[in-house]
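Only a single protein chain was left out; the remaining protein chains are all shown in position.
Going by the order they are written in, the chains are A and B; count residues from 1 in each one.
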Amino acid sequence: MQHLSQKCLGVCWTFARLRAVRQLSSKVPPKPTWEKVDFDALPKVPEVDLALVEQLERISLVEFNNETGLEWLRSSVKSANRLHVVDTEGVEPLDNVLEDRELWLCEDQVTEGNCTEQVLLNALKTEEQYFVAPPGNVPLKKRDKQHLKLGLQEDEDSS
Amino acid sequence: MGSLTIKQAIHQMRKGLLSVEELCKKCQDILKKTRVLNMYVNETDPEQLSKNLQASSQAYAQEAAKCLEGIPVSFKDAFCTSDMPTTCGSKMLLNYTPPYDATMVTRTQENGAIVIGKTNMDEFAMGSGSLDGCHGPVMNPWNFAVLPAADRHVQGANNVSEDTLSVEPGDWFISGGSSGGSAAAVASGSCLASFGSDTGGSTRLPASFCGVVGLKPTYGLLSRHGLIPLVNSMDAPGIITKTVEDCSIVLNAVAGHDVMDSTTVVESYKPFEIQEDIDLSKLHIGIPKEYHGPGLSGEVLRLWQDTADNLEKAGARVTQVSMPHTQLCITCYHVLCCCEVASNMARYDGIEFGLREGSEESTEELYAASRHQGFNDVVRSRILAGNFFLLKRNYEKFFLKAQRVRRLISNDFKNVFRSGVDVLLTPISLTDAPRYRWFANQDNHTRCEEQDVLSTPANMAGVPAISIPLSLSSQGLPLSLQLIGPHFSESSLLTVAGWLEREAQFPYLNLDALGLNEEALRR
C-alpha cells in the first residue's frame, strides 16, 4: 500500500511537470552537445608488448592476472590518448589547485613519535621492536606469461 | 517520529522533547532492520557508545550542548577511526585499526556528535556503484519504496536472526558510489549525517541516487588528515545530510585550517547561516551547455530545464554558458587518478600494516603476493596503468598532458565565474538510480567513465559543488541536480541550494511511513 502511494506520487510529479506550460525559452540545450572524437587524427597509441608487461609488473609489484587485465591497459591507454584532441601549447601543467597558496611551515618541536607500540600495532611480523622484512633487492622470479600470450601475440601480429 | 533533520533533532533535544538515547536507538533500529542493504561495515562498540550518549545527555542537561550534540553520524570506511577497524573496502586493510582519528572524526566528536559506525564503499573509493568493495555491494534504500511488496519479503519468526527486510537478488537499485554506504545510511534514517569522500563525484553521485544532499566542498576547506587517499590533488571529504541546512550545520562544525594537512587553507573559516529570504534578481545562474552529455535521460533533462525556468521566473538571470573542455574531464581524470593511485598504493606491502601473505623469500616476492591477495582487479589495473603513464618515456605525453588539460578545465570555471556568473546549474547523474542487473553488465571502469562525466569537472578545478534532490522519476526514484560555485563560495552555494530545496518540497524517504516498524513486521 505504502509502496503504491510512493510510486503514485512519482508518476503525478512527472505528469505535472510534463503538463507545465513553458513560458520562458529554456537555456538548457535540448540535445547532447558533445563532439565526436576523430581517433585517426590522434597520435599513435604506444604498444603493449611483453617487455612492457614485465617492466610494469616489476615496478608495480602487481600482476596482470589475465587477458582482461591486458585489454584494460590497452583501452586505458587508448582512452588517455584522447587528451591529444586539444592543443596545450603554452599551457602550464597544473599540480595543485592551490598553486597560488604557499606551503605552511611548522615549528621545529618534537611533538610526535614515542609511540612504538602504536606504530608496531598493525604489523603482522615484528621482532623486538623491529619490523621484519625478507631480504631485499632480489628481483622477482621470472614468471611464465602463457596466460597473457594470446593477448600479446595479437599485438605482435598487428604491428 | 518520522525522519528528523539535525536541526529538528537538536531543537527537540534542547527542549527535552527527545532524549539523546531515544534518538540514537531510533537510528540503530533502522540500521538493524535494513541490514540487507549492507550500508554499514562496522558499528561502534556498545559500551563506548553508551559513554558518549551519557556525555551528550549531560551536556544538554547542563545547557552546554554543542552544535552537533547527540546527533548520530557515520563515516565512510575511508576515514581513520582509532576505536574501529578502517578497511577502505579492501582485503588489504581488513584487520587494520589506525592508531589515530581523522580530523573530520575528531572535530565532529568535539562538537558532540555520536559516531555510530563506518559505512560501506567501493574498494579504495574506486567505483561509481559501491559494488566493488570486499564487504559486498550496497543497496539503495529506495528499493523499499519502489519495488512491489511481493519482492520484499520479511523474514518470519521462524528465522533465528532478527527481523530484517530482504530484496529479490539481482533486481535491486544501486546506491551509487563510491560513498554508497554513507548516502544510503542518511537516506534510510539510520544516521542524520554521514561523511563520504568525493574525488570524481563519489559523494554527489550516490547522494543523487539516494535522494539526499551531498556536498563536495572547495578543495582545501576540509582537512584530509586521516582520509585514506585516492587522488590527493582532488579528494575532498564530502558531507551527506537530508537537508541543505543540516549540511551547513555540519560544515560549520568541521571546516577550517588543519596544521596536519598542508593543503588546507590557512584563512580563518567564517561559519554561516543559510539565508531564507534572498533577492534572486541579484543572482546570475549559468547553464553550461556541455553538461548535456551522452546518455542524459529525458527526465533529468526536463528537471534541469524546469529548474532553470523556475529560477528565471523567480527573477534570477539565467544564461547559457560554455565550458569547452568539459568533454575531456573524464579522460583527464582517468590519467591523473591512475597515476596517483599507482603512487598512493605503493605503501601497501604488508611490512608496517596490512595484509601480509605469501613467500618470504624476498621483499619483492612478498610484496607482490600480498598485493595480489589484497587488491581487487580494479585497484590493480589502475596501478599498472598509472605506472605506465608515469614512465619517463610517457610522462610528457600523458601525465603532463593531463595536467595541462586540467589547467584548461580549471580555466573554464575561472572564466565563467569571472564573466559574472554566480553559480552553475547542471545535472549530476545521467539517470535515476540504475538497476543492479543493468549496471553490472559493464565493468567498473566503463561505468565510471560513463557515470562520472558530470561530476569530475568540479574536482578538476577544486570548486565546491552540491547535489540536491528535487523530484522523483517515473519509477519513483530520486532525481537531483548539481550547483557549482567559485572557490570558497559555500555560503552562496548553499543559499541557492536552500531556495531550490524549499521550492521543490522533495518527498524524502521515510521508512517509518513504509511500515518498517515493529508492528508492521509482526503482521
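The rule is short, and it goes like this: contacts are C-beta pairs under 8 Å (C-beta built on N, C-alpha and C of every residue); 3 or more make two chains touch, one makes a residue touch a chain.
Here is the rule we use: contacts and distances are computed from a predicted model.
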**Prompt:** The chain dropped from view, which UniProt name applies: "E3 ubiquitin ligase complex SCF subunit sconC", "Membrane magnesium transporter", "SKP1-like protein" or "Glutamyl-tRNA(Gln) amidotransferase subunit B, mitochondrial"?
**Reply:** "Glutamyl-tRNA(Gln) amidotransferase subunit B, mitochondrial"
**Prompt:** Among the options B:364, B:422 or B:490, which residue touches the chain absent from this view?
**Reply:** B:364
**Asked** With respect to the chain omitted from the figure, which of B:351, B:378, B:405 or B:511 is a touching residue?
**Response** B:351
**Request:** Please pick, from B:36, B:94 or B:260, the residue that touches the omitted chain in the full complex.
**Result:** B:260
**Message:** Tell me which stretches of chain B touch the chain missing from the display.
**Reply:** 79-80, 86, 88, 93, 96, 98-100, 102, 224-229, 231-233, 257, 259-263, 266-268, 339-340, 342-343, 345-347, 349, 351-353, 360-361, 363-364, 367, 387, 390-392, 395, 399
**Prompt:** Which residue numbers on chain A touch the omitted chain?
**Reply:** 55, 59, 61, 95-96, 98-99, 101-116, 118-120, 122, 127-137, 139
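In this section, only the chains that are shown with their structure count from here on.
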**Whole-Å gap separating chain A and chain B, where each centre is the average of the chain's CA atoms** = 18
**Message:** List the residues on chain B that touch chain A in their complex, please.
**Reply:** 95-99, 144-149, 219-220, 233, 259, 262-263, 265-266, 287, 289-290, 292-294, 296, 299, 301-306, 308-309, 312-313, 318-320, 325, 327-328, 331-332, 334-335, 338, 342, 349-354, 356, 359-368, 371-372, 375, 377, 380-381, 383-385, 387-389, 391, 394, 397-398, 400-408, 410, 443, 445, 449, 461-462, 471-477, 487, 507, 513-515
**Residue numbers on chain A that touch chain B, as the complex places them** = 1-3, 6-7, 9-11, 13-14, 17-18, 20, 22-24, 26-35, 43, 46, 52, 55-57, 59-65, 68-69, 72-73, 75-77, 79-80, 82-86, 88, 91-98, 101, 103-104, 106, 115, 118-119, 121-125, 131-141
